[in-house]
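Shown next, in structure tokens, is the structure this report addresses.
With one protein chain held back, the other chains of the complex are shown just where they sit.
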Amino acid sequence: MKVLLGNVLLLAIVVHGTAAADDPKKLRLITWADYAPAEVVAQFKQETGIQVEVTLSNNEEIISKLRATGGAGFDLAQPSQDRITGVQREFGVYKPIDLSQVKVEQFSPEILEVTRKNATLDGKLYGLPYLWGADGLVVNTKYAKVADYPDLCRADLKGKTSLRLRRPVLMAFAFAAGKDPFALYGDPKAYAALMESVGATLSACKSNVRFFYDNKDQLLNGMRSGEIVAAMMWDTGGWTLNRQDPNIQFIVPKSGAMGWLDTFALPARGRNDAAAYAWINFTMRPDVAAKITNAVGNWTAARATENLVNPKFRAQFNASFPGGAFKDIHWYPAIPSGVEETEGRILDRIKAAN
Amino acid sequence: MSTPDLSVDALDKRFADHVAVDRLSFAVERGSFFSILGPSGCGKTTLLRMIAGFTHPDSGDIRIGGRSMREVAPNRRPVNMVFQHLALFPMMSVGDNVGFGLARRGVNRTERTRRAAAMLERVGLAGAAHKRVDELSGGQRQRVAIARSLVLEPTLLLLDEPLGALDLKLREHMKIELKQLQAAFGTTFVYITHDQSEALVLSDHVAVMNRGRFEQIGTPQQLYYEPATAFVAGFVGANNRIAGRAVSVDGELVELLTPQGWTVRARRSGAIAAGDEVAAFVRPEVASIELDAGQLRPQMARFTGEVQSLLFDGANSAVLIVEQQSRFEFRVALPQTGRLADLKTGARVSFGFDPQRAICFAAAAAAAAAAVTAAVTAAGAGSAHV
Partner (left out) sequence: MSEPSGHALWQRRMMLAVLLTPALLWLFALIILPHVQLALLSFRERIAPRTYAASLMQYRTFFAEPLYWGVFVRTAIMSALATAMTLLVAFPVAWIIAKVARGRASSLLFVLCLIPFWVSETVRALGWLILLRESGVLPTLLVRLGITAVPVELLYHNATILIGLVYTSLLFMVVPLVSSLESLDNSLIEAAYNLGAKGPAILRQIVIPHAAPGITSGCIVVFMLTLGNYLTPNLLGGKNSQWFTELIYTQFIVRFNWEQGAAFGFLLLALSTAMVALGLRVSGQRFVDVMRRA
């Protein structure tokens, strides 16, 4: 009941937000923690006079909130690129990007191309790249030797590993089993069968897992205290820990890292597109983009920032991806509808397994 | 003589700031109705709770049916109690209330139902077993409370002012019923009350309790006609209290002078010397009132006064007279014949009483009773006397 009530309240609050008067000097941004560093927000205000009102969230909540209001309440959102076309087809919560408003030349063409491929629906582009990174393994090398995801289920690591029970874990274990789940997106039956087998593997592995983490800090604390010695996690978390304890390292698994890319997307009923475009162009400026990378730890989609970022980050990145990002990483393609329902049932079963 | 049903020996109970029961000893004969009468705070409730076992005495012993109760828990004593507000169990039927104690003794259901029904019949509530407690009248509840206790055939039944919550009419009625029930069952009743009329009407023996001690134990008649202390004289029945200094002592008779200069004579109780502070007590019905002083009996001391108010209360009617010289307010019972019924306020009258029937106590004890006396005489207007 609490959840239902919570939803109702959330609805009420969002509706209330929509009713607020238009303010050309305000940008309502819904994004992930750390994605809008205070320093950058302050500089933007100074240069443009626009105040950025940041709401912290994650993919699922961004979409749920936009869905609840039909795309109102925010002027700019930052979902992952695989969460754009499917969501747009189902719920119509975004509006197309007007490329004439964007300084396209600031973007790295390779990354822009990845997004163009994944975020285009019916000939219209619904997303621009912002930040990217990879999921892989974070290992405390003092206590464990781990090369690929299935190693997390090894008997000698019983009770000392952790996973985030969301769809990336299914993809990772599918790749580790030698399959390409993305290739099966078009074949629901084969995809379901693959997910079933991955689910079985993970259910059997559940007793090995100390806890399924929900947020970064939960896992980082576990790694620091030594309760967790190996986990599936994204690169920046590993690099953060590495700076505190050199024994802890981010490792690209043998079966490959999973590349995620978070975007800029315009909510369908956003009311300050001008401010949104201003923010996009501002954050992709090389000097600002470098500041963001230094604050967040991930690379942005802006070009010509390599020499502006903290050399330590560069070293860590090069150590983790010796072959360069576009050779070592499986990029998440757009999720076709129906796939998540299949995955959801599998995830629920893993959660309930004994 | 058989062993008394209750004997209390040197019982003592102190609370932080006062003595509740002060080295008290007494015995209650089998089958009698024994009342403990005293003002609130005199220790009578503490005494009753010690007999029931809810309060532990500091020292001394309580024997019930000859057996010491020192180590006996309240639920194992051969004593049952009727509580002030009866404490019937509202969650149970009347029958289950009466059967409660039997059930605790392991009596089976059929037998329990039979005995509860029989007991209810004896107290005049035949067929009420299935009723809810709140469907009964005040008097019926009273009877259920007694039945609930008596069905266990206790050696002793304790009653804690059970009539206090009833209205006057019902209280008068229940007094008679209680006495009849006690006579019919023959169980020893120990009854505590602050209402002297209840104590006098019901009891075979009454103990007057004050400050943790018994001032006097006796039959109601003894208490009324031969109070042993000034406290008893003041507490039991209505009384005129005349305080002053003993002017002379002549054998049994003391002559006392009030500060306002009124001289009266009264029979001495205990040692009194000339010059002592004393108090004399004269019952309203001992005094007489006449329009003509010559009508008063010759042995009476005679005074004149003025009618201040008429207190008409049927058989208990009285006149409040202000003595002419000292302005002392004196209460005299009106003759029950209806003579003098037409007396008017302000009328000049003669009144008098036989000094032999007035009692004089030394003031050390008398002063203690003063406050109580004042209250009781005032309240006494409406009470019935024996």
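Order of writing sets the labels: A and B. Residues in every chain begin at 1.
The rule is simple: a residue touches a chain if its C-beta (ideal position, glycine included) is under 8 Å from a C-beta of that chain, and two chains touch if they have at least 3 such contacts.
For clarity, every value in this text was computed on a predicted model and none was experimentally measured.
When the omitted chain is restored, the residue from A:Asp34, A:Glu53, A:Asp245 or A:Glu340 that touches it is A:Glu340.
Of the listed positions A:Lys95, A:Arg116 or A:Arg166, the one in contact with the omitted chain in the full complex is A:Arg166.
Where chain A meets the omitted chain, the residues involved are 1-4, 7-8, 11-12, 60-61, 63-64, 67, 87, 89-92, 159, 165-166, 206, 209-212, 225-227, 337, 340-341, 344-345, 348-349, 351-352.
Residue positions on chain B in contact with the hidden chain: 52-54, 74-76, 79-81, 83-85, 87-92, 100-101, 104-105, 148-149, 152, in rising order.
Throughout what follows, only the chains that are shown with their structure count from here on.
Once the centre of each chain is set as its mean CA position, chain A and chain B turn out to be 91 Å apart.
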